[in-house]
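So that we are looking at the same thing, I have put the structure below in structure tokens.
With one protein chain removed, the remaining protein chains of the complex are shown where they sit.
Should a chain be cited, it is by its letter among A and B, assigned in written order, with residues numbered from 1 in that chain.
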Amino acid sequence: MFELTVNGTSRQVDVPADMPVLWVLRDVLAMTGTKFGCGIAQCGACTVHLDGNPVRSCLLTVGDAAGKQITTIEGVGATPEGAKIQKAWLDLEVMQCGYCQCGQIMSATALIKAKPTPTDTDIDEAMSGNICRCGTYVRIRAAIHAAAAA
Amino acid sequence: MKITFVAAALVLATPALAADSGEYLARAADCVACHTAPGGTPYAGGREFKLPFGTIYSPNITPDPETGVGAYTDAEWVAALHDGIGHGGRHLFPAMPYNSYTLMSSQDALAIKGYLFSLKPVHAPATPDRLRFPFNQRWGMAFWNILNNPRHRFEADSTKSADWNRGAYLVQALGHCDQCHTPRNWMQGLKNGSAYSGARQVGWLAYNITSDPVHGIGGWKDQDLEHYLATGTAPGHGPASGPMAEVITNSTRFMTPADIHAMVVYLRSIPPVAAGPEVVAASVAPAPVDPLGASVFAAACQGCHLPTGSGRQSAWAALGGDHAVGDPNGTNMVQILAHGSDMQTPSGYVFMHAFTGAFTDAELAAVANYVTAQLGGRQSQVTPEKIAAARAE
Partner (left out) sequence: MTHMPSRRLFLQAGLAAGGGLLIGLRLPGHNRALAAPEVEPFAPNAFIRVAPDETITLIMSHTEVGQGVYTSACMLIAEELEVGLDQITAEHAPPNNALYADPFLGEQATGGSTSTRAGWKPLRQAGAAARIMLVQAAAEKWHVDPATCTAEHGVVHHTPSGRSLSYGKLASAAGLLPVPKDVTLKPASAFKLIGTPAKRIDTPAKVNGSLRFGIDVQVPGMKIGTVAASPVLGGKLISIDEAAARAILGVRDVVKLDNAVAVIGDHMWAAICGLKAAAPKWDDGPNAGLSSASIVQSLAAASDADGVEAHASGNAKAAIASVTKRLDAVYQLPFLSHAPMEPINTTLHVRPDGADVWLGTQVPPRTQAVVARITGLRPDQVTVHNHYMGGAFGRRLDVDSVEQAARIAKNLAYPVKLIWSREEDIQHDFYRPYYYDKVSAGLDVNGKIVGWLHRTTCSSVMARWLPAGMQKGGKLDPDTVECAVETPYEFPAQLNQFVQVENPGVIVAWWRGVGPTHNVFVVESAMDELAALAGVDPIEFRRRHLGKDPRARAVLDLVAEKSGWGQPLPKGTGRGVGLQIAFGSWLATVVEASVSERGEILLHNVYVVADVGPVVNPDTLAAQLEGGMIFGLSMAMYSEITHFKGRVEQSNFHDYRALRINEAPKVHVHIVNNPNAPIGGVGEAGTAAASAPLANAIFAATGRRLRRIPFATGQLSQA
């Protein structure tokens, strides 16, 4: 039995210690906003925040996450940075298929929290772990700048 | 970032075994690592060993009478482990570390036999070895043995503590740590005088584990060494990789805390030898970096390792202080990039995937040098050619 704090709510899960948080969220807690894309920390679709830092939930075991604060796309809008990023994403119509975007938004939120006015280089560095097959990078850059200016 | 080890305390999936049981001893001696082909049945043999003098394959040590060890008598078994002479008088090749196992007590050797004989027999005929003359002449091993096999049992040193003696026995006899960590002479025998000072093994560098503080483990805290052997990583020292990760997976993580402690006590007493790459501090001032390496790292590595290498996924992703990031030759870095590394830990399976075709040799060389510069504070000379050669292995 592990105790996870997800978006401020405490949840008990009875799963193996090495189970990645990705699958706990999706299959045990029915929170499907966090996406599976590669399973090997290459695509960023599964990004969540662990104590405020962006992490790949596909390789974060529940054992390592227990006792820490997990924030997912379902809860990130409650933070000021998350709300700003989500609004910029809508204003600039960043989304195409949208599948990668929950992860993009989680990474972007963590970025502007750490660096409230990021440069293009900061954005490239912080966001380069998030693949978008639809190719929305041009707008992701613009939306992060817009959120930072908001 | 402070690294905690919640996970390690959480689960020890396997019930602890008695330290004198055959299964425990077989693990301590890490028989399974060599006697299992990749993806094959444990102990059924067939793992390939590319040695300087040719390629050999480990034999089946399940109790199958025809293709395995089922026909061994107790006496033959002990002779094999102690003297390197197999069933029917055939000389074994010293890829089998009988020059370490010779130190093992007959009682422990037979306990291991008992355990192996309790396994399901697997019919798995040996793959023929491919050795060049004169190494294909097994009788030649008799001379090798005279020069290179000490041929005596471990003798306790009454001037030392019980822990030291237990540790020495585990390190020397069962763990056969020197087989990887001690440089070899021209006959592929272990070089006396530079014991445990580090050596190159199957493309990987087995580091200096003498008590030298600059090149070996003299600077490690006891608890860190114990943690490393039990879990495959330690705060400020990075994770094990390659063959050492296999040792953790198959062997040391199953050992009792008392035995691990004893091994550390013994390792501490190994005389210092200044050899091999210098160890590196957990946090260093970065050396100048190449922008290509930085961009590859940002895209493909920092998702797990963080820009600072402090690891954001798990303790095993923290690279700061890893001996590999301080090696100007980048030996193990090249291996990890080309072949990946994986390990079973008390809190689950951890892995680093290999980078294949889509990344050019130049990109991987650049990222290797970037990691050494950024996390080791040193300039390494990994060239695209080195990457290409490792990938071709």
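By our rule, a contact is a pair of C-beta atoms (placed from the backbone, for glycine too) under 8 Å apart; a residue touches a chain by one contact, two chains touch by 3 or more.
What you are looking at is a predicted structure, and each value in this text was computed from that prediction instead of being measured.
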Contact partners of the omitted chain among those displayed are A, B
Could you pull out which residues of chain A are in touch with the chain that's been left out?
15-16, 19-20, 23-24, 26-28, 30-40, 42-43, 45, 72-74, 77, 86, 89-90, 93, 95-102, 105, 123-125, 127-141
Kindly note down the residues of chain B that lie in touch with the hidden chain.
39, 292, 295, 298-300, 353, 355-363, 366, 384
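Keep this in mind: only the chains that are shown with their structure count from here on.
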Just the number, please: Cα centre separation of chain A and chain B in whole Å.
37
Interface with chain A, chain B side, in the complex: residues 6-7, 10-11, 295, 298-300, 302-304, 307, 312-315, 347-349, 351, 353
Tell me, which parts of chain A touch chain B in their complex?
16-18, 40-42, 44, 50, 53-56, 59-61, 63-64, 66-67, 124-125, 128-129
